[in-house]
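Just dropping this structure here.
Of the protein chains in this complex, all but one are displayed in their positions.
Chain nomenclature is as follows: A and B, assigned in order of appearance, with residue numbering initiated at 1 for each chain independently.
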Amino acid sequence: MNQPPEERVKFIQTDLVLPYHYVAGDYKALYLRALKDKKILGSKCSATGKVFVPPLMSSPDAHAPCEEIVELPDRGIVTTFCVVNVPVYGRDIELPYVVASVALDGADVSIYGLVQECKPEDVEMGTRVQAVWRPDGERQGDHSDIKYFKPTGEPKAPLESFIHRL
Amino acid sequence: MKAPTSVEPMSQRMTVKFPYKRSTGEVTGRFLAGLKEQKKIWGRRIAGQGVVVPPNSYSEVDAKTGGEWVEVNDEGTVTAVGVVAKPVADLHPSDTSFAYVLVKLDGADTAMAHIVRDRLGELRVGSRVKAVWAPDDERKGTIRDIACFQLIG
Partner (left out) sequence: MSKLRNVAIVGFAQAPIVAENPHRTAPEMLYPVVRQALANANVERKDIDYQCAGSSDYVDGRAFSFSQVMEVMGAWPPVQDSHVEMDAAWAAHLVWVKMQAEECDAAIVAGFGKVSEGSPMHVLNLQLDPFYHASLGLDHVSTSALQASAYMAKSGVDDAGLAQVAARNRAAGAKNPDTQLRQAVSAAELQKTPFVTSPLREGYLPPIGETATCLVLAAEGKAEKMCDRPVWIHGVDHRIEFQTIGARDLTSSASTKLAAKNAFEMAGVKGVNDAQVVELGSTTPAEELILRDALGLPSGLGGTSGGPVVNPSGSPLCANPLMNTGLLRLAEGFRQLSGRAGERGVAGAKRAVVHASGGHCLQQNIVWVLGTERRWT
């Protein structure tokens, strides 16, 4: 034979294994641990006073340090949201469900959460909500400590009060 | 409050695993088939490079395609040696100390990378080695169809 086989081996299987350990950094470590105590922390920009949740070390728009840590209430406004109607691999939340961007009172950016204890069609931009926490003893110090947000029943917030806090 | 100057570090371990099924082309695919089915090592005579082993479908000198198949011997000369003292898990092809080598097989103009498992203390640049084939039912069409190289003599 003066040639290798006509029919080629079509592929090789290469399984990449890359070990990592990701550092949270002090700002996020503070934030995550505080959730265990039902506290939500943010940081305040030294130039503009804007409050970021989770806390950032520097402001994305002013490029100034944000070294002051502040505590925020666990209530806020739904700035924008979507209704999920299809199942997602690895999730067993009952369909349909609402995922929302929630601007906590005093924060200039939103955090994400589910909105439950209401019908999806009752959620609107501006709906006022309150966090529902995991019970004492079950909180781990991560984002699942806030189970979801629920509407408070108060009148919805006016657009101008949250349109820049998405 | 001002951010504390020192906070107990927090980190999370995560091993990223990506399974990839990498398609071969005509040249790589037939070279690997040659290992698997024929227990032969094929090179390609490529303009500007000579006989390249293992072969590419293009020249690394000028990226032109073309070339012709040339069978090379499964024996050759070591051109570089590095003995790995403590193999790394999920990476190295052995749990115990082994050597990486570059071997210029007789008939080839380039050296191929592979491993040597035994008589590591005797390995030198210039040593003569011979391919050791994986058993028939263990060859899958990868560079590991050559299980390793072994010192001759």
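In this section, contacts are C-beta pairs under 8 Å (C-beta built on N, C-alpha and C of every residue); 3 or more make two chains touch, one makes a residue touch a chain.
All values derive from a computational prediction rather than experimental measurement.
Interface residues of chain B facing the missing partner chain: 6-7, 9, 11, 14, 16, 20, 22, 24, 28, 32, 49, 52, 54, 56, 60, 79-86, 88, 90-93, 100-102, 104, 110-115, 124-126, 142-144. Taking the whole complex into account, chain A touches the unshown chain at residues 12, 14, 16-28, 57-58, 60-63, 65.
We take it that only the chains that are shown with their structure count from here on.
Of all residues in chain B, those touching chain A in their complex are 1-4, 6-26, 28-34, 36-38, 40, 42, 69, 71, 90-91, 141-142. On the chain A side of its complex with chain B, the touching residues are 1-24, 26-30, 32-33, 43, 55, 57, 67-69.
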